[in-house]
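Shown here: the complex without one of its protein chains, the others still in place.
Up next, subunit A:
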Amino acid sequence: MSILVIVEHDNSSLKAETLKTVGAAQKIGGDITLLVAGFNCQDVVDAAVKVNGVNKVIVCDNAVYEHHLAENLSLLVTELASDYEHILATALTTGKNFMPRVAALLDVAQISDIIDVESSDTFIRPIYAGNAIATVQSLDNKKVITVRTTGFDAVATDGNAEVVKLDTVTDAGISSHVSDELTVSERPDLGAARVVISGGRGMQNGDNFKLLDGIADKLGAAIGASRAAVDAGFVPNDMQVGQTGKIVAPDLYIAVGISGAIQHLAGMKDSKVIVAINKDPEAPIFQVADYGIVADLFDALPELESKL
């Protein structure tokens, strides 16, 4: 069997989540090819050839693919699809955007957000915000799959794959990129961080999120937020951890002033170790926490920062 994995990147670096998507591909089993579609993306190609377990890296370096517009990228992937039984992308916003388009063009179903592989045609995926786990069999001859990376281990990066350059350019001509407004941060990505510290409605306002900064610095952590904190306008939506935001599974997740609504738990309950700091001893977050402390966060956070 052969598997095509579409690399998630920003033209300068390969996103760490791709290594886990390749991990999922290995679990399916077969010859793995990576596709790097982007513009001026040589650094990504250099990283892609080192991904373990990969035979070949197909490179399509053209301005048409710079912003990963779904209309163009889906045409390219569809054109390559005939050589592969499985086509995988990471279930981040880029993959979620273009992959269903690929599936429809190929006239096959998509299996979204898989967290485990049972066989080459049967996959495990959460439904109802993770409140139920479905085992789904694809009846199509080709499988189009997005991978939720929290379910898979990253592969190592000491491989040496061959590079194949492709001159195909498929510009659908119906969409164009206008602008990006990206949050600039020195901190690791929420999805890739080993430690995540998140604040909830208990933070009371956006300014108080600064209380998390020092701890995040000391732990090399990414900072997240609950939907309640986002809805209250404390912080921007790209910090949201939960069913409607990012799904994370770091080694350590610290929930501060977060009650633990189902929709938040759906985004973090696969973390290895969960710490909850909340002044309400009845908060549901304590039911999933490995370590809980009932405390006022305005006392606990400065103390934690000073003692780390």
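The working rule: contacts are C-beta pairs under 8 Å (C-beta built on N, C-alpha and C of every residue); 3 or more make two chains touch, one makes a residue touch a chain; residues count from 1.
In this text, contacts and distances are computed from a predicted model.
With the options "succinate dehydrogenase", "Acetolactate synthase small subunit", "Electron transfer flavoprotein subunit beta" or "Phosphate ABC transporter ATP-binding protein (PhoT family)" in hand, the undepicted chain maps to the protein name "Electron transfer flavoprotein subunit beta" (source: UniProt). Annotation: of A:Val22, A:Ala37 or A:Ala70, A:Ala70 touches the absent chain (contact as defined above). Of the listed positions A:Thr33, A:Ser138 or A:Ser226, the one in contact with the omitted chain in the full complex is A:Ser138.
Only one of A:Tyr84, A:Phe234 or A:Phe286 touches the chain withheld from this view, namely A:Phe286. For the options A:Asp180, A:Asp207 or A:Glu282, the residue in contact with the chain missing from this view is A:Asp180. The residue touching the chain not shown here, chosen from A:Thr94, A:Thr170, A:Ser198 or A:Ser226, is A:Thr94.
Counting over the whole complex, subunit A has residues 67, 69-71, 74, 92-94, 96-105, 107-113, 122, 125-140, 172, 174-183, 189, 191, 195, 219, 227, 236-238, 243-244, 246, 251-252, 262, 269, 272-275, 286-295, 300, 303-304, 307-308 touching the chain that is not drawn.
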